[in-house]
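With one protein chain withheld, the remaining protein chains of the complex are depicted in position.
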Amino acid sequence: MRGILLTVLLLALLAPVGLLAEQQPQVTAQDVYDYINYTLEVSAQTRAVLLQAFHKGFEEGALAPERALSFLRRVNASGAPIELREQVLLTIADALLKSVPVEMLLSKVEEGLAKGRPMDEILAEIQERKLTLEGVKALFESKGFRAGIELQIGSATLTLSVELTGLVITDVAGALEDYVRSGKDPTDSFAVYQEVLLRLQRDRSIPPMLTEWVGANIRPEELGRIAQEIAARLREMR
Amino acid sequence: MPAKGQMEELELLRLSLAGDLEAWGEIVTRYKRAVFGIALGVLGNVADAEDATQDAFIRAYKNLRRYDLTRRFSTWIFTIVSNICKNRLRRARFSTRLEDESQVPGGADPAIAAVEEERGRLIKEALNEVSPKYRAALVLRYYNDLDYKEIGQILGLPEGTVKTHLHRGKAELRRILEKKGVKGYE
Partner (left out) sequence: MNEPKFDDYLREGLRQGVEGQLHHLEGLEERVLEKLAERALRRGRWSKLWRPFLIPVARRPALALATTAAVFLIIGLFLGMGLGGPSLGGGKGVWFVVAYPEAQSVTVAGDFNSWTDTPLKRGKDGIWTVRLDLKPGRYEYSFKINGEKWVPDPRADEYVKTYGEQLNSVIYV
């Protein structure tokens, strides 16, 4: 009994030491470019677009090289027809070039691959979600919501980072997609608006000030319009 | 949040796991008829069936963390009530007890007799005379409309045995009904 207790005690004291040993090699942007240039199976034309898009993404801080590299490796190893793989990568590239947040798209591709979904279904899924992200981004930008600006909320100000704008747009777009996909009524703008605010409120990576800003500056019918567009597109897909 | 009456089963089970008793109440509402049907069919006695039904929902809640999501919830709760009934029948064999006449199916209570349709009363009465080991399969098949595979999962029997139980149970039931002079089927 005492032996066990002493072991537990020792382990507890040694736990922080383990952390020091856990150093990961840093992936650089150059590693990603090298991978696109020399390993990724794509046409020369696609390669050029990808290089440009990922360069822009890294410059803007839209994603980390490590994340990009693991994603590209995953798609490359998927065994799907090359044209479909290229289309998936070009969809991501287009998002990066338009400064649309890509985290949700990357995740949906990875999820689809993990679950063994066919690549054409994965492509359709991210094309649909990309349109929603674009719609939300355009709406928010029309209200002056963009990275680098200072938002005035009550007496406080908040400087918007690329990461924060990306998180907000992703959450709003995700809430709209999930709302429609769950079969709820997209014409009920107020319910749509509530769903969006609830998502922002529950996500602790979003400062409450920003949720407040969205509540005050984005109108229910504006979100309802995007929800109805999603519903129309999903009907067509089925 | 939607009203509990419109919630998906999984959501209700999740809330129940988190300690939301009201959500569990909704699960009881959804499954009580099916569970009670099994208990009544197997035990043949309303008071016992009611007890077994209540017991099944209490036990299921206590063991909710062991519920295997790869199985249907209905299969799980039906397994629980079937086991409760099996144990009760086993215990009853060792303790002869006098039953309240009004609780016996087809007994003397005119109020109960009046609400029952004749055929229902006769079947229930006849079922009570079928060997207990065949009753559960008959009820799961003909009241709960389950297939052989699911009945097998619930009773812990191979599909072949389920078929045998159904076949023999039905033959017994036919004989009993004939003896009572019941006709009206092919």
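Should a chain be cited, it is by its letter among A and B, assigned in written order, with residues numbered from 1 in that chain.
To be clear about the criterion, contacts are C-beta pairs under 8 Å (C-beta built on N, C-alpha and C of every residue); 3 or more make two chains touch, one makes a residue touch a chain.
In this text, all values refer to a predicted model and were calculated from it rather than measured experimentally.
Of the chains displayed, those contacted by the omitted chain across the entire assembly are A, B.
Within the entire complex, the positions of chain A that touch the omitted partner chain are 1-2, 5-6, 8-9, 11-19, 22, 67, 70-71, 74, 106-108, 110-115, 117, 121, 125, 167, 171, 174, 178, 181-182, 199, 202-205. Of the residues in chain B, those that touch the hidden partner chain are 8, 10-11, 13-14, 17-18, 21-22, 24-25, 28-29, 32-33, 36-37, 40-41, 46, 49-50, 53-54, 57-58, 61, 65-70, 105, 112, 115-117, 119-124, 127, 138-139, 142-143, 145, 170, 173-174, 184-186.
Definition applied: only the chains that are shown with their structure count from here on.
In whole angstrom, the spacing between the mean C-alpha positions of chain A and chain B is 50.
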